[in-house]
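Input: one structure, supplied below.
Only a single protein chain was left out; the remaining protein chains are all shown in position.
Naming follows writing order (A, B and C), and every chain is counted from residue 1.
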Amino acid sequence: MNKKERLEELFKEFPGIGPRQAKRFVYFLLWKSPNYIQELSKSISEIKQGVRRCQECNRYFDQSESNNNLCNICSNKSRENGQILILEKNPDFENIEKMNIWGGKYFLIGKNLKITEKDPQSKINLFSLIKKIKEEKIKEVTFALSLNPEGELTMDWIKEQLLPLIKDYDFKITELGRGISLGTEVEYTDKITIEAALNNRK
Amino acid sequence: MNKKERLEELFKEFPGIGPRQAKRFVYFLLWKSPNYIQELSKSISEIKQGVRRCQECNRYFDQSESNNNLCNICSNKSRENGQILILEKNPDFENIEKMNIWGGKYFLIGKNLKITEKDPQSKINLFSLIKKIKEEKIKEVTFALSLNPEGELTMDWIKEQLLPLIKDYDFKITELGRGISLGTEVEYTDKITIEAALNNRK
Amino acid sequence: MNKKERLEELFKEFPGIGPRQAKRFVYFLLWKSPNYIQELSKSISEIKQGVRRCQECNRYFDQSESNNNLCNICSNKSRENGQILILEKNPDFENIEKMNIWGGKYFLIGKNLKITEKDPQSKINLFSLIKKIKEEKIKEVTFALSLNPEGELTMDWIKEQLLPLIKDYDFKITELGRGISLGTEVEYTDKITIEAALNNRK
Partner (left out) sequence: MNKKERLEELFKEFPGIGPRQAKRFVYFLLWKSPNYIQELSKSISEIKQGVRRCQECNRYFDQSESNNNLCNICSNKSRENGQILILEKNPDFENIEKMNIWGGKYFLIGKNLKITEKDPQSKINLFSLIKKIKEEKIKEVTFALSLNPEGELTMDWIKEQLLPLIKDYDFKITELGRGISLGTEVEYTDKITIEAALNNRK
């Protein structure tokens, strides 16, 4: 395999990128200036340098945000209200945090399980979440995963891991409420959604 | 305009049908058997014969369902629980009624207002709804319109008409609860939805 | 089955119309004025009255176009140049005839064969085409069917029927030339197209 083909292979691992676009990326780079190439290469090689992964919630944060291994949310005492929101990934965190509606903490799992996953244990590390439940006074763990087969599978699996802890550490497990959302057409909406929306009407 | 062109014009009024498909419909009919043509023509001319519009809730129902001008839901005493669900149209009704989760009555407005509508009064007839509020003991009117600009405009306009009645007839106006629904991706969900879903978590 | 359901069934036979849209059509008609309903019903019942099917080329034409059983092209002596263009359906004919680039005659097959068709004989009637080949001086039969699996299957089947006639009636069988067309992207174009386009370059 020559260099072009090898780079194509690497690009094919990018999310949403198939063989055609991977090849187009390679030719795109061949046409770009040496300056661009060099800056891109350097930025990629250094991407982890400026960024830390929070030891408690797993999210990536910029070094400048906090000067220890905890992100500025996990090290913020005023957000210790006993509540943890379980999210999949950083962009989910960014979307919710900027809304200013969540005063508790977060826990990111990184990536929802694939439907075909045989060994969830190897993909999702709950160590710091369980440690928190055992050592801090956690009152509620709330799931905010996407409502698709992967998200639901992941939630079910994590719930199974947490349930045995409830009797010793007394906390609730909850999940985001269902209801109608932007674009909902009543004619085509499923029963679970309509039922929840009726129950939560106001 | 010849007969083919005239029929094309009529088909162009069908929902979702443009000029190309209207023309295709005409040629489709030219190729169909005289039996099919005759049955289609007859079914269309008689479509209103077998069907009544309920004088209270506006929905279309089959004559065989009820032998007066009220549909079998509006004439069902056991569904008089003081609750009315406002829907746009028959298919919305059919979707919800088959779920078996609503024990009250319905009121159908027929068609949501267009964003550009100048004269809502001429499009939506609230007479029988208001009569019901005045004469029966209505405790709650719940909006279940689609969550798009037309549905929201329509809800706002109807609310305006109903609000003045509240002080005399003491009822609540509510709407379907917001929340996450099938397919929701947390990364791209709006604040109103997330906030409601957090409030309704369970 | 009640009247609404029966009409839904009939609409489901329309080209491109599934169950949801068929149901929407029925409710659309329920809301329309009696005048519209009556005119639609009448137009459909009379659709074949104003229209004849040409005994030679199969195409539908308006009665006013010609006062016998031949359309104005089949009865036009100046178009008897020994050439016949095989088309699928009326809209194909209308598209080509308005271009003013074909001086010969046409033959319409009505509808391309489905890929799963077991009995082509029952679907495509070549009687008047074969009669023409035998009785008039036909020099060339040209296929202008759409370039998709159905069109290619249909062309292959008709060719098989016509080939045995060649030794007695001496005519050519041809088909539209391949080449690049609007929107062609060289990167994704197949070999047959590129090869033909190179051969036909000018």
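Operating definition for what follows: a residue touches a chain if its C-beta (ideal position, glycine included) is under 8 Å from a C-beta of that chain, and two chains touch if they have at least 3 such contacts.
Everything quoted here is computed from the prediction, not taken from an experiment.
Every visible chain touched by the undisplayed chain in the complete complex is listed here: A, C. Across the entire complex, the residue among A:L29, A:L70, A:I130 or A:L165 in touch with the chain not shown is A:L29. One chain is missing from the display, and on chain A it is touched by residues 2-4, 6-7, 10, 13-16, 21, 23-32, 34, 36-51, 53, 60, 62, 64, 89-91, 110-111. Mapped onto chain C, the footprint of the missing chain covers residues 87-89, 91-92, 95-96, 99, 101-102, 142, 144-148, 174-202.
Here, only the chains that are shown with their structure count from here on.
Any chain that touches chain B and also touches chain C would be listed here, but there is none. Distance from the chain A centre to the chain B centre is 39 Å, each centre being the mean of its Cα atoms.
Contacts with at least two other chains are made by residues 89, 91 of chain B.
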